[in-house]
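Attaching a single structure in structure tokens format; questions to follow.
For this depiction, one protein chain was excluded, whereas all remaining protein chains were kept in their positions.
To keep things simple, chains are lettered A, B and C as they appear, and every chain counts its residues starting from 1.
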Amino acid sequence: MHRITMLGTGLIGTFYTMVLHGDRSRDRVGVVYSRQEAHAREFARKWEVPVSTTSLEEAIRHPETDVVVIGLPNDQHAEAATMAARAGKAVLCTKPLARTAAEAKQMLDAVEKRGVFHGYLEDLVYTPKTLKALESVRKGRLGRILWTRSRETHPGPHSDWFWNKEVSGGGAIIDMGCHCIEIGRNFIGKDIRPLEVMCWADTQVHPIDAEDSAVGLVRYAGGAIGQFEVSWTFRGGMDLRDEVSGTEGTIWLNHWLRTGFETFTTSERSDYVAEKSESEQGWLFPVGDEPGALGYRDMFRDMLDSLDSGKPPMESFYDGYVVNSIMDAAYRSAAAKRWEPVELAQWRGTSDTSEAKELEPFDDDHFLIKREKMPDGTTKMILKEKAGGRIVERVGE
Amino acid sequence: MHRITMLGTGLIGTFYTMVLHGDRSRDRVGVVYSRQEAHAREFARKWEVPVSTTSLEEAIRHPETDVVVIGLPNDQHAEAATMAARAGKAVLCTKPLARTAAEAKQMLDAVEKRGVFHGYLEDLVYTPKTLKALESVRKGRLGRILWTRSRETHPGPHSDWFWNKEVSGGGAIIDMGCHCIEIGRNFIGKDIRPLEVMCWADTQVHPIDAEDSAVGLVRYAGGAIGQFEVSWTFRGGMDLRDEVSGTEGTIWLNHWLRTGFETFTTSERSDYVAEKSESEQGWLFPVGDEPGALGYRDMFRDMLDSLDSGKPPMESFYDGYVVNSIMDAAYRSAAAKRWEPVELAQWRGTSDTSEAKELEPFDDDHFLIKREKMPDGTTKMILKEKAGGRIVERVGE
Amino acid sequence: MHRITMLGTGLIGTFYTMVLHGDRSRDRVGVVYSRQEAHAREFARKWEVPVSTTSLEEAIRHPETDVVVIGLPNDQHAEAATMAARAGKAVLCTKPLARTAAEAKQMLDAVEKRGVFHGYLEDLVYTPKTLKALESVRKGRLGRILWTRSRETHPGPHSDWFWNKEVSGGGAIIDMGCHCIEIGRNFIGKDIRPLEVMCWADTQVHPIDAEDSAVGLVRYAGGAIGQFEVSWTFRGGMDLRDEVSGTEGTIWLNHWLRTGFETFTTSERSDYVAEKSESEQGWLFPVGDEPGALGYRDMFRDMLDSLDSGKPPMESFYDGYVVNSIMDAAYRSAAAKRWEPVELAQWRGTSDTSEAKELEPFDDDHFLIKREKMPDGTTKMILKEKAGGRIVERVGE
Partner (left out) sequence: MHRITMLGTGLIGTFYTMVLHGDRSRDRVGVVYSRQEAHAREFARKWEVPVSTTSLEEAIRHPETDVVVIGLPNDQHAEAATMAARAGKAVLCTKPLARTAAEAKQMLDAVEKRGVFHGYLEDLVYTPKTLKALESVRKGRLGRILWTRSRETHPGPHSDWFWNKEVSGGGAIIDMGCHCIEIGRNFIGKDIRPLEVMCWADTQVHPIDAEDSAVGLVRYAGGAIGQFEVSWTFRGGMDLRDEVSGTEGTIWLNHWLRTGFETFTTSERSDYVAEKSESEQGWLFPVGDEPGALGYRDMFRDMLDSLDSGKPPMESFYDGYVVNSIMDAAYRSAAAKRWEPVELAQWRGTSDTSEAKELEPFDDDHFLIKREKMPDGTTKMILKEKAGGRIVERVGE
């Protein structure tokens, strides 16, 4: 079992603690920190945490704590992570790892220099659906991955600091693009180098400085594309979907608005429907197990089991650093209006960048391009002549 | 933490142990029992259970065990439960509680006489979706519940004993009707008396004695109907859906085949898709978190938390007994081809059987029957005159 | 081309005329009849119908009319159909054909005696989805049909006369059960005799004499079950779904609330969403092509093409009579609380009532009961020994 220091008492600290304490768990949050004493005390009371404090140092260095969880606004990640590394504690940091790749690199260096266990709390790659989908991709059930789309949009975050660019480091890209980018990277292959990014970003609706909408394409070695779509302007709740296309298959995941729970009510009795839900009457789409559907349960299981067994977790600070590097390129691209390279001080994956394309033979003289059943029951084949390359069609039964 | 004796090493024992040991749990299965030594030993090895035995008595009476989980074929429930009660151990029994109401009543009497904690492992009322839906119903968001439909169909169970009527006590009704009936009862209200049952049952496909298909209606005091549909002949996987209709709202739950995970593959590389899946190519619908979606996680949490806090769990042996009584009436009805009363030696709910119907006033002279927006933009109202009862329509903006 | 007399100017007459005049059609409504002169005149103006009248006889006997469409309240069908038959005109009658089987039989006799073309306007078996599904069933893609469920529920009809039992002949069963019964009959096979009916019916919500909710099972020769579910108490719009189970496959049709059109709006600008929609804000589910989705287009195409080519249409008065006979049995069953026989003065289908069950051989000594892929990758088979009938399981790769 682990004794955990929770840094931060906002929605994220609450969700984390709910999961860490949940389901007959043997782990416990032993110390909670907030800058504001009232928040720390109230949180400690509610979650039965023995110690609450407004001292970051005290929280991290508490002698019973062996794991520090950073659930603070983005501008406080680096300081907390560095302090935890110096204290020799395992450190788990919420997403995004930092506001910029440079800041992320400092954090990575800090934990690696001290040799402490480090985990990047990228929950959305840990949803049970995503884990099963990734396993399916690893088994080759989709063939070579060509394209992914990861989308997270909702009407905007629930705390003021997200909307403040100095604190958060950016808008919808920093807040949610980090999720979408890492989901795409997991499906395409974390060993495959992200090369360049094309991104559109705009402030379409809200009276803020940062972008409230963005769409980006990350191009990987080998030609696969990881597309991300983020917005704080979406109406209808939280849209959390992934799509994966491979040469042999397709995956569609819907994590939030369409998960097999549909309800209609005319009642005006108030109810909590789901995170970011925008309505309480009419057709509603609650989520059965919110922490599970967001990946929190499997994320902490992986983190703490990995810590117990001395293995690196699925998502480490290095992954967080790669994501920050991709986001940096996205911001540069949005400004320059052209593709921008992903700058990685250190690349730990494969350096193979060849594109593998398979030609499917049809007969001695032709490659098969495609085969389709027509309405009249016949099958049409599109073929390419091996000699000369002419494209022809043939009809069969 | 609890030390658990697991009786049975089949699919159900496996699922239960996976969940009891899962997600950083502090509970552990300490003893496993199977009639067949090889099964007991293999199970113990796989799940790191310290003790395995082929002696039921030894398994139950093991000094470190404080909770006995019955995951045995139906004909062995009564003996095991009685033995556990005598040993003063908490006892959790898989569904159905027994083969008949009479057998269930013996088990209920046994645990109540010894005063041991008893839980009925009706997992499907514990799915996160169902728990949230029940909460919504309790809050009045659906108004008065009028009708529920609970459906469980698949191509048939995975172990031979299910197909043997002597061992199981019946066919699809005993195997799955117990789930559907208790789901309906939870939505309609466990305090409301089930009065009578109309049931059709037939052996439509399989070469067996028991029914492989059934549809039944349970009528409750107040007039609500709990409809159940079960079959071992369904093609396409496992169809696990609930529908709830109330005077003010509707709930639709899909637990298995459409939960927001869709994949297509042409790959012939083999893969496990989901329980009872019938295909491995083409469009497939895996389930992200199978044990969660089946309610196992929240069920054991409720059982063990209730045991810790000295409260009765959500589902007790009494509930199992009511379900068996309803199933008895279903079998009688299928044979007699008419509605049959539910015979309960003991009814612990309310004895109020009045039907509450609300008349919605429209104006001084009329009740409102309904209101509908028409294609031309007008609103049509159907009204009933308070004096005389004539039904009229009126068109408004 | 045809010149049509439209009897009735309500929602049904409007929908029918919209379709008859729609999509570059060569047919035209030439005469419109309503008891109320203002209605007839307004309808004629709106739909550019040259002649309007309040005389039923004049409408039917108009010299340019060759087809009479009955879109009147149920109690006026028999008179209108008989008059049209006597006038030697082709007659198409909306659903239900009549209020009782006896009345339907009179209508059938009237049209057959005069030898006029007669069509039963059971639109819901004509939806493009249903037609394609029926073709698939006829091709054997589902094997032997075992069970169908057809459901039509909404918050109640839009005209006063539906709610008046004298005029309509009943409640939700007469209004919508007729659809569901005929859908089931088409899937199971119109040549197969409906034998008996078990039906529950109740007035759960509305202050009316007729039933506002009912569930029924129609048992056919050979053992197939056609289940119908109807209600005027449903909340959330119009629920129009069919399910078909066969020995080799499954069909699920959703005609209304989930057809691939989803929209969310916070706007309070008013809009027509879809027939029977109950809300205008939040998540809404419009239907793209309402007349098409309800089968009107393909129904009139079949009727008029059949008339042109001298063939009987897919649905004739005889079908309407069978449906009324099944509904009569449903009402008797609801009252008697037991299965009631379907009484048909004349059965024109097959008289074969044998139940065909296939035993699938596994090897020389066993029949195969089922096969399932287990989570550990093995395949489990349930077998029945040919000699003795013992059920055993076997595990393979």
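Throughout what follows, contacts are C-beta pairs under 8 Å (C-beta built on N, C-alpha and C of every residue); 3 or more make two chains touch, one makes a residue touch a chain.
Since we're looking at a predicted model, the values are computed, not measured.
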item: Visible chains that the absent chain touches, using the contact criterion stated earlier; value: A, B, C
item: Sole contact to the chain not displayed, among C:T54, C:S159 or C:N254; value: C:N254
item: Absent-chain contact - pick from B:E278, B:D298, B:E315 or B:E340; value: B:E278
item: Hidden partner chain, touching residue among A:S34, A:S213, A:S267 or A:N324; value: A:S213
item: Residues of chain B (touch criterion as defined above) contacting the omitted chain; value: 235-237, 264-266, 278-279, 281-285
item: Hidden partner interface residues of chain A, rising order; value: 11, 146-147, 149, 153, 155-160, 163-164, 198, 200, 202, 204-208, 213, 215, 217, 219, 223, 225, 227, 229, 231-236, 245-250, 270, 272-273, 275-277, 280, 337-339, 357-359, 367, 369-370, 372-377, 380, 382, 384, 389, 391-393
item: Residues from chain C at the interface with the omitted partner, ascending; value: 1, 22-27, 127-133, 136, 139-143, 248-255, 258-267, 269, 271, 286, 288-289, 292, 297, 300-301, 304-305
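Here is the rule we go by: only the chains that are shown with their structure count from here on.
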item: Superposition rotation for chain A onto chain B, Cα-based, multiple of 5°; value: 180
item: Inter-centroid spacing, chain C versus chain A (mean Cα positions, whole Å); value: 48
item: Junction residues of chain B, two or more chains touched; value: 248-250
